Structure formats: C-alpha cells, structure tokens
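The structure under discussion is supplied below as structure tokens; questions concerning it will follow.
With one protein chain withheld, the remaining protein chains of the complex are depicted in position.
First chain written, first letter: the chains are A, B and C, and each begins at residue 1.
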C-alpha cells in the first residue's frame, strides 16, 4: 500500500477541488503521507471553539472527514467523486485549544469501499481526544 | 417525555451559550419542539457547499450535533455541560442546495446518557439525505 | 419500495442458505414484511441469557444482522451474497426475558449499498431495548 500522491500534490488537489475548505484561510494542512497513513491538521479559529476554550465536536468531525478522504486519495490518486458513506466518532477527552492532528490509517482499500481509522490528538501529543472510523464509496475506475 | 423548554427558550439558550454557532449569521434555527422530538434547520452558505452545489458532510454532522443537543436540552432543561460521546452517521443521498432539516428523537433519556436518532432531509421533504445517532453524556444533576 | 418476497419465501430462503441459524431449533421467525420494512423475532434460549435473566448483547446483534438482511432481500429478491459492511448498535435498556423483535426499515436501497435502521423491542412492546443501523454491500446484479 504505497502512496501515489505526496503532501504537495494532495494539498494542490484539495485546494483545487474543495476551495471552500480554505474560506477562512489555510487552516487545514497535510502534514505527512506514508504507507497506508496520512496526518492532517487544523488550526482552530474562534469559530471552532466552545465555552471554556475547547475545540468543538464539528471541528473534529470535519477534520476526520477531510483526513480520511486524504489518506484514500493519497493511495488511489485524485478521485474527486469519492463520497463518505459512514462516519463514526467517539469523543474521548476535551481538546486543549491549539492545532488538532488527525492520523488516519487505511483499514481496507477495496474496489468499492475504503475504510479508514483516525486518531485525533493535540499537536503536543498526549492522550487521544477522539477516535473515528470513516468509510468512503469509491467510484468505478 | 414532555419538553420543558420551547422553541424560543432553546434559541435564547443556544445563542447565549454557543455564540460561535452564529458567527456567520443566524443560519441555525429551532423549527419545532414536541414530545420527545426537536426539528432544527441550517441555511447552507457558500462555505457549506461542495462541487456540484451539494451540501458538505461536515455541515450535516454539525447540524446533527446541534439538533441532538437541542432535543436533549428541551427535555432536561438548560444544561450547558452535556457533551457528545458518540456520533454515527450514514450519508444516504446527495442533498440539494437549500435549507437542511434534522428531525431528532430521544431514544433514551437516562441519568447519565441520552441517545438520540436524527433524520436529515431537505426543507421540501423527500427521501432522507442522512441518518444519524448521537449520544450525549449528561452531568450529574 | 414494494417487497418482492413474502414471509414464507423469506423463511424458506433463509433456511436453505443459512441452515446454521436454525442449529438450536427454529428460534428466528420472519413476522411480517411490508413496504420498506420487515419484522423478525428471536426466541431467547438459555444460551442467550445473561445474569439476571436479561438477553445478551450478541443475541441482539445477531437478530439485527439477520433482520437487516431480511428486509433487503425482501425488496431485491434472493441474493445470497449480500454482506454486512457496517453495523452500529446502541443498547438502551435491559430486555426482559422472552421473545425479542427487530423492526428494520430500509433507509436506502442503492445499487451498491443498502442502509437499514432497526428498533428492538420485547414482544409485549414498550420502550425500545436497542437501536441499530446496518449497511449491506449488494453484489452487482
């Protein structure tokens, strides 16, 4: 399961196909791509916070959705039409303010479905703040 | 399972406790509250769209998260500290542009956990575009 | 979404294709089939119980898996190769001993995926004991 796109190619593709994710500036970053894995980050803005300074659940879900998409793309090449079919997330701990990282691994890369598993942590590391699985449907190639 | 907060009380509470959800204007609305149920809507902005004009997955997940919270609050009264522990969503069909509605029902309102089930449709009705379950942890009262 | 198989046809198909489900006797029953819906039941044996006389989680999950399969088959006709891809279940209340019913509805019947939603109750009715969603992959037809 070697990746076929690198960090720069992924960022260009996401920027071209999904310009809306950068409407608040470049808050999402592809950090690394490796065999069966991709790490993405989000820089939380005021709009992503909740009382007490914690990062909102929807911010975490949006990051998972994007990072799962990125790890799949990285291994099948640019396919703009892959769509999420299922996302399940367990919120584990309140994240500290600051960058959030999602490390997504491919559990399965089939002809029709790709299943990923994502762990969310703060940039400083520490215990995971959330864990998710996300499934994408892949269009016929 | 009679509600103890009405539409206006819910909207005031959400606006006070979660001002961030209105950072783009008042795009979220509490439509109705009834026995064991609440309906919320989101007005999709440019930032919520994806290529082809469809509404993004994260927009749907954010609506579910808020609507699940609202139906719980409506039945236990204002508890700012309830937190999502699990959210599972199945994306069924691409939504048309326009308002999206989430109809959330209480499956269980326990002392420690509340479990909700949500169906997402366009305002015009039609087949559901997504279906979700969300669990909240309720602080000791 | 009219069914194309009735109760008797479903029972014969399940018995022929999955004889293993009847290894303890005929404990699973197809109760009803209607538009977009099927109801199946399980008669809990000693092996399905847990301390205090409640029905075990795995018994509920097995019933959901079978009932979701049945409602799909009922609407697409006998397809022995449909396979579960995802199952998510929330356990809500301890079931009383006795028959358990799963009412499964089709949320989506697509070309590649079928998504179902199931509510589990005791035969006497009352509050649901569990709620689940299950997705099946459908082989090319």
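Just so we're on the same page, a residue touches a chain if its C-beta (ideal position, glycine included) is under 8 Å from a C-beta of that chain, and two chains touch if they have at least 3 such contacts.
Not measured: the values here are computed from a predicted model.
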item: Chain A residues that touch the omitted chain in the full complex; value: 88, 90, 92-93, 107-108, 115, 117, 127-128, 131, 133, 135
item: Positions on chain B where the hidden chain makes contact; value: 85-86, 88, 112-113, 135, 137
item: Positions on chain C where the hidden chain makes contact; value: 17-18, 20, 23-24, 46-51, 56-58, 61-62, 65, 80, 83-91, 94
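Simple rule for what comes next: only the chains that are shown with their structure count from here on.
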item: Residue-number overlap at the chain A/chain B interface, same or different (half cut); value: same
item: By count of C-beta pairs in contact, the leading pair of chains; value: A-B
item: Label of the chain whose CA centroid is most distant from the centroid of chain B; value: C
item: Separation of mean Cα positions, chain C and chain B [Å, integer]; value: 28
item: Length of the line joining the C-alpha centres of chain A and chain B, rounded to whole Å; value: 23
item: Multi-partner residues of chain C (each touching 2 or more other chains); value: 88, 135
